[in-house]
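Excluded from the complex is one protein chain; the other protein chains are retained at their positions.
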Amino acid sequence: MATLKVINLTKSFGNTKVLKQINLKVNDGEFIVLLGPSGCGKSTLLNMIAGLETVDDGEILIDEYVVNRVEPKDRNIAMVFQSYALYPAMTVRNNVIFGLKQRKISKEHIEKSLNHFSKMLKIDQLLDRKPAQLSGGQRQRVAMGRALVREPQIFLFDEPLSNLDAKLRVEMRHEINKLHESLGTTMIYVTHDQVEAMSLATRIAVMNEGIIQQIGTPQEIYDKPNSIFVADFIGSPAINLIQGKFYKDGTISCFIPEQQKENVKISLNDYSFISEPKEGQEIILGFRPEHLNLPDTSLNSQMAVSLKPSLIELTGYEKEVSFEFYGNEITGRLPRHINIELGKPISLSIDLSEISIFDKSSTMRI
Amino acid sequence: MQTLDFQKMENIERSSARKRIFYRWLLFIILGIFALYYLAPLYVMIITSLKTMEEIRQGNLMTLPREIIFDSWITAWSGRGGIDAGNVFLRPFFWNSLKMVVPAVAISTFFGALNGYALTKWRFKGDNIIFLLFLFGCFIPYQAILLPMSRTLGFLGISNSISGLVLVHTVYGLSFTTLFFRNYYISIPDEMIKAARIDGAGFFKIFFKVLIPISAPIAVVTVIWQFTNIWNDFLFGSSFSFGEAAPIQVALNNMVLTSTSVKEYNVDMAAAFIAGIPTLLVYILAGKYFIRGLTAGSVKG
Partner (left out) sequence: MLYWLQRNLPKIVISPSFAVIIWFVYGFVLWTFYVSFTKSKMLPRYEFWGIDQHFRLWSNPRWFNAVENLLIFTILFVLVCLLIGIILSILLDQKIRTEGFLRTIYLYPMALSFIVTGTAWKWILNPTMGLEKLLNDWGFTEFTFDWLVNRDMSIYTIVIAAVWQSSGFVMALFLAGLRSIDDEIVKAAKIDGASLYSIYLTIILPMMRPVFMSSIVILLHISIKSYDLVVALTAGGPGISSDMPAVFMTQMAFHRSEIGLASASAVMMFLTVLAIIVPYLYSELRRQDANS
């Protein structure tokens, strides 16, 4: 069990700054997911935590000890790689126990852990095979086994599921989730897949261009994204973003869409600003597709709109419908049983208790 | 479950930092020694060629020349003037080699490209067997074809001529050039050819307009490979030519062997260096492609 602290971590490759002043604190037993698009620095950060990349500036602490100059093998971590990185010339058994043998662990103990974990991962039938004779899912399990037998203080995962097909990916995701439940070990997991991030993490750190944009529980990240980047990166279909201006008249504050012809105002009276914008400031209104839905009387703050569908896509359990909304294309997630037709107006409502407001120039939540 | 032992970790850190520096130095020393080992013969060759025979007798392999004299280079290149049996010099043979290399490389490369294209993009029954038969040509020991080749050249009336050597090198280069282009074209998506066919291009149009423009990398590799091999060839040169029609490697060997009364090591070294310059230049200018040819010519199939 261990805590991890990253303080002002910086890393450059040549002239490219890959990480800019990263700060991160991971509590004992947490499952932290580093989420971001490719090239955002998440894998570099993980490699630095593992000790596989040197630190340019800043500190990494495991259990309050600065490990900047400690070799990977002495950090008491284990890592699962995207390509699984199994040793091709060794059998599954030797792959799994290789790390233990390097540490001169007693034979009985090695045998015991091998038995325990290979049963747990259902690879006990495969121990005498070579990696080339395994399927993708089996290789994945062996890679997990190799990390597990080490019983490390921290598990690191570098996109471990991205080489699996969709069905296996969900299956392995569940298993990793169960593993974390049962072991309670600190885990750090890198992915670009938001579904993985949402379903696994106790907290997600969303990264972009070498910076941690936001860190919080999956719910916080989803409901209260602190920037346009996070709002847009998380959620599928993507969040609806509408440009406009802030308008205030006495105690009434509202949002006026940019390209409106009539005098449309969206009330922001129920929105709790972090810092209230100035009159006329350019702001962006965001709301998720599921919050554009059929009118629901139980909601206490909503805005009725009448919109013409421009595109209807059935996903199976619902309909994703696109509308034109004052120069923006917005999407709503509607129940599949309702009858809608292209070009025929339909009455809907936007749930105003779930909206986010961003400043246009800083792109941050306000 | 282990936990981190801070005291122990500090010790590990300190000793591993020291170890790292030590190993780094050791690494560079060993690499440096090997570099000297590979460079030494070239160095000896050059400084020997710049000394007088007097200096050579007095000093040793490594002693630098007192003053740099290019006399032996001139002697090696254009002789001493005067016509006698021992006066062999490289200039005419250098041109011989050039006259042999250029057509042989050009023809074998062109047909290699064509064969590679036909074998990969227009698959037909038996194409793999044909390729295997080509491929095996890369490996045969040339001793097994030396005698019949010599008779054939005689029959064609081109023995002891540059054209004869061009023929030999073209024929036995075909296997390599076909292999290179075949392996390159096989990695180019078939969709490209399909698209061109749907657009109405035929066999040759696709070859010249679609494939040739993207073949630069492999063409460079092939040309360099063929150039180096043909320039450096001695077996064919010495078996099928003598006297005035010989290529430079044969002339170099004759020169070293037939020096008359006194051995002139400085001239030998200058001659060896001159014979090596073209391929060395190619290597220095296009080393990347040279290496690619070596590895492509080795990991075959």
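Every chain is named by a letter (A and B) in the order it is written, and numbering of its residues begins at 1.
The criterion applied here is as follows: contacts are C-beta pairs under 8 Å (C-beta built on N, C-alpha and C of every residue); 3 or more make two chains touch, one makes a residue touch a chain.
Worth saying up front: this structure is predicted, and the values here are computed from it rather than measured.
Given the contact rule set out at the top, which of the displayed chains would the hidden chain touch in the full complex?
Taken over the complete structure, the missing chain's partners among displayed chains are A, B.
Among B:Ile140, B:Leu156 or B:Ile214, choose the residue that contacts the chain missing from this document, as touch is defined above.
B:Ile140
Thinking of the whole complex, not just what is shown, which of B:Ala17, B:Leu31, B:Val102 or B:Ile214 touches the missing chain?
Within the whole complex, the residue contacting the unshown chain is B:Leu31.
For the full complex, which residue in A:Ser83, A:Asn115 or A:Asn177 touches the chain that was left out?
Selected residue, touching the omitted chain: A:Ser83.
For chain A, which residues touch the unseen chain?
Counting only chain A, the missing chain is touched by 47, 50-52, 71-73, 77-79, 81-90, 98-99, 102-103, 146, 150, 158.
Touching the missing chain, which residues of chain B?
On the side of chain B, residues 27-28, 30-31, 34-35, 37-42, 44-45, 48, 56-57, 60-62, 111, 114-115, 118-119, 122, 124, 130, 132-137, 139-149, 151, 171-172, 174-175, 178, 202-203, 228, 231-235, 238-239, 249, 252-253, 256-257, 265, 268-269, 271-273, 275-276, 279-280, 282-284, 287, 290-291, 294-295, 298-301 touch the unshown chain.
Please note the rule applied: only the chains that are shown with their structure count from here on.
Under the touch definition given earlier, write down the residues of chain B that touch chain A in their complex.
Chain B residues touching chain A: 1-4, 6, 9, 12-13, 16-17.
Inside the complex, what are the residues of chain A that reach chain B?
1-2, 62-63, 65, 67, 69-71, 74-76, 151, 153
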